[in-house]
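See below for the structure under consideration.
All protein chains of the complex are present and in place, except for one that has been dropped.
Residue numbering begins at 1 within each chain, and the chains themselves are lettered A, B and C in the order written.
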Amino acid sequence: MIVILKNGYDERQLESLLNWFDGMDVGVQINEGEQTTVIGLVGDTSALDIELIKAIDIVESVSRVKEPFRKANRKYHPDDTVIDVRGRKIGGGSFHIMAGPCSVESEEQICAIAESVKESGATILRGGAFKPRTSPYDFQGMKSEGLDLLFLAREKTGLPIVSEIMNANHIELFEDVDIIQVGARNMQNFELLRELGMIKKPILLKRGLANTLQELLMSAEYIMAGGNEDIILCERGIRTFETYTRNTLDLAAIPLLKELSHLPVVVDPSHATGISRLVKPMSMAAVAAGADALIIEVHNDPKNALCDGAQSLTPDVFADVVSAVNDVLKAVGKLPVG
Amino acid sequence: MIVILKNGYDERQLESLLNWFDGMDVGVQINEGEQTTVIGLVGDTSALDIELIKAIDIVESVSRVKEPFRKANRKYHPDDTVIDVRGRKIGGGSFHIMAGPCSVESEEQICAIAESVKESGATILRGGAFKPRTSPYDFQGMKSEGLDLLFLAREKTGLPIVSEIMNANHIELFEDVDIIQVGARNMQNFELLRELGMIKKPILLKRGLANTLQELLMSAEYIMAGGNEDIILCERGIRTFETYTRNTLDLAAIPLLKELSHLPVVVDPSHATGISRLVKPMSMAAVAAGADALIIEVHNDPKNALCDGAQSLTPDVFADVVSAVNDVLKAVGKLPVG
Amino acid sequence: MIVILKNGYDERQLESLLNWFDGMDVGVQINEGEQTTVIGLVGDTSALDIELIKAIDIVESVSRVKEPFRKANRKYHPDDTVIDVRGRKIGGGSFHIMAGPCSVESEEQICAIAESVKESGATILRGGAFKPRTSPYDFQGMKSEGLDLLFLAREKTGLPIVSEIMNANHIELFEDVDIIQVGARNMQNFELLRELGMIKKPILLKRGLANTLQELLMSAEYIMAGGNEDIILCERGIRTFETYTRNTLDLAAIPLLKELSHLPVVVDPSHATGISRLVKPMSMAAVAAGADALIIEVHNDPKNALCDGAQSLTPDVFADVVSAVNDVLKAVGKLPVG
Partner (left out) sequence: MIVILKNGYDERQLESLLNWFDGMDVGVQINEGEQTTVIGLVGDTSALDIELIKAIDIVESVSRVKEPFRKANRKYHPDDTVIDVRGRKIGGGSFHIMAGPCSVESEEQICAIAESVKESGATILRGGAFKPRTSPYDFQGMKSEGLDLLFLAREKTGLPIVSEIMNANHIELFEDVDIIQVGARNMQNFELLRELGMIKKPILLKRGLANTLQELLMSAEYIMAGGNEDIILCERGIRTFETYTRNTLDLAAIPLLKELSHLPVVVDPSHATGISRLVKPMSMAAVAAGADALIIEVHNDPKNALCDGAQSLTPDVFADVVSAVNDVLKAVGKLPVG
């Protein structure tokens, strides 16, 4: 960490600052130049609070040379993390597609979709049981009953399941879920992250609507700091001024996250754009940019369903997406989905 | 709600849609124009999920004529909500200042600051016991011990206290806190909001970093839907491309929230800008724009404190802010703070 | 266009409004519902100023059913526009790469780069002669001398050239340039757009830092309204809160622009990210998402050049990007570059 002092700083304040660094157990190098004095901090600076140091009167600016995350950092863990989910390997060069409905609605629905997406090539089943909804008056999901139906669908198809948790008190209910998803709105629900750090279960952590990549990695670090290191990072679009799409999918996040971290990266083209006809081109682009997996909404039998998400695909279109994804996987030298 | 159909829509799909509206207990008017067919929905449409309707194949666009929030809506509650906090009235024309440190650090610290801000004119004491921190390695607050010190400071000064909750499981610990704060990162932690709707206690709800005013009001609605209607809305800056300030303070939110809702509006100039020397002009501007209260960080005795927030004021500067705020209050025809 | 009136509107104001619509030569349908009155406007509404209508007292809201652009609209021009640049066809299924240095610096430099990128597979040479710089003290380009050197490099290599214009008074200087680029900062310099509409020359129009896709298409419409219909749209990243990359590349813009418009779409991964090692994955992703071309910065001989843009590639890396692009082109069923 590099701390630049203001010109004409008070010597006693500097002394007080140096004593404080001393107590924090970091090494200190002072470079007093003619015009600028620069302090270099060496050793483990990840515990230093950069905002606090910036706030000190005599400090002009502070910049980290090292990132503030350790366990998620590729520098200290050069090899890709590979997460085993009932035999499926996520990360490390393979490719997976998680697919399923926005919400679990009935046994018939979830089992039919599970069979259908499996046939088209999906390797993991997604489905919401607890639904974060902007309005208290909207459908909030089937809750634990929804999880039971997911277990049933898994039994029938063999597909592992991923579902979203909204409350640390529900962790027991999720004991048999294969991958627990943390939604974008809970990315900085630090109490939830801390609890998820204490279990042994892969976590799919979605980037918040207005969160930087560094903040996403710090949230992964929260979970990892507790001992649970099986984190799957998820890019799902950020909020910008553009209103044509629901969010703006930031695909540069893929190579950046893979450079900064060893964790696998999944892309959610459905929520990122909110427009079902963009799922195919954005899925292909995500694969070309190096994603390890996709998570895609596929809806109910459209003949009977009145209300499908604007962002959900019909099973036919989903099969076409998988086929296109396989073509791009081949172009980038990877094996087909699965 | 106005639903515009696509040209050349399928008649059976329209019939299916109309049946569905019928089941939702809303009135339907169809206006079939030469070029466009428009459906008007009347009655209580707040339970209709606009995203679901948009997703229907034959629908071109949907727009609400009524807002999706009811209990927070000024249309159904024309008078200002006035919240009584140990005799202090928040909303309805009076003005309050909540002041105190970022974190409670010790008995000596919190009591000294409480005395000091009270003397300068603050009417409510703020202080963090549970701290949401981006990094798992940063100080996380004194937790329940910090709350106990706030109770002590209240006893000594008579100032009611406001402190942030991060976990619904802590609600019992907050039983004796006067105003419970929900931080920006938890504005859409719907599980927490729902639990807070079941208690009787004023809630200070901060706007999320990337949340619209409508989303803020929907989060207030979550709490109110449960029966707890004493919500104080808080504008604390939104995330934009500008990097000079930590966030961009959106003061137009004040008159808009007061027009859309009957709830009181407080402004946090400290977190909004992250720069202590902007607290004074932004406090004055917030008062001029019609805010009901301010929440301001004031730090420890600067002689002994090494690390104060870049955004915190010294007690002297805080006294100057209160005085300037009183001048602006007079200009807008309000009584002084308190 | 759909105009929804406020409840309890004044009848005389409605009459005045209807008279005004009458004078604008659009058809009017009024649907008076029990709770809401809706006016449908039919015919050519592209000349109606939506902001003006919104501003009328009795109007609740206005929404367009038709887009406000005509000449750029795929609805009225279903076939892809194909632009012929000295025999290279841009749009319609072929793929091109425009490559070259940020600035033209010398005859030796531009000719060497031109030869090098041609050999690696680039089909068009880019190079800046007039440079928009944030600071008046930074290098502003070689100006007309730079254009002369581009002509020379074209003569030697046969590569058509693209270069940026900043001032309508320079149009004569650009008479022999093959594609004239309008930079992001000038996307809404309407005076410049209007002048470019009066010449016969392909225009590469970059999306502004904070401009929506509809605004980009309206700027294309400005040029096309004057008679010059050879517009190449360019996505080059938008400004968001994320600071890791210079801008956020919005790849969903590609399929959306191609759906809304018949114009070819080029992607600039160099300026979009500002990081040279992201150029390869973002180029591949852009191809997978359906782009018609790329525009990439390739720098001087790195042995002699001290200062190359953070976003520029070395010739070797560029050759590797072309090869990867060709692999993805094959996967999406297109012919290789050129």
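One rule holds for everything that comes next: a contact is a pair of C-beta atoms (placed from the backbone, for glycine too) under 8 Å apart; a residue touches a chain by one contact, two chains touch by 3 or more.
All figures in this text were calculated on a predicted structure; none of them were measured in a lab.
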Notebook entry, point to check: Who touches the missing chain here, C:Arg126, C:Lys206 or C:Arg239?
Noted result: C:Arg239
Item checked: From C:Ile56, C:Val82, C:Ile171 or C:Val317, residue that would touch the chain that is not displayed -> C:Ile56
Margin query: Touch as defined at the start, partner being the missing chain; which of B:Val26, B:Val42, B:Ile199 or B:Ala285 qualifies?
Written below: B:Ala285
Note to self: Just checking the interface: what residues of chain B touch the absent partner chain?
What the structure shows: 210, 212-214, 238, 240-245, 248-252, 254-256, 259, 272-273, 277-278, 281-282, 284-290, 324, 327-328, 330-332
Checklist line | Residues of chain C (touch criterion as defined above) contacting the omitted chain | finding: 16-17, 20, 46-47, 49, 51-56, 68-69, 132-139, 166-169, 185-186, 188-191, 194, 208-210, 215, 218, 221-222, 225, 239, 306-312
Checklist line | Positions on chain A where the hidden chain makes contact | finding: 2, 4, 27, 29, 31, 33-36, 38, 40, 42, 60-61, 63, 65, 210, 239-241, 243
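The definition used in the following text is that only the chains that are shown with their structure count from here on.
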Margin query: For the two copies chain B and chain A, is the contact made of the same residues on each side, with over half of the numbers shared, or of different residues?
Written below: same
Checklist line | Chain centre separation in whole Å, for chain C relative to chain B (CA means) | finding: 40
Checklist line | Separation of mean Cα positions, chain B and chain A [Å, integer] | finding: 27
Notebook entry, point to check: Which chain A residues reach two or more other chains?
Noted result: 210
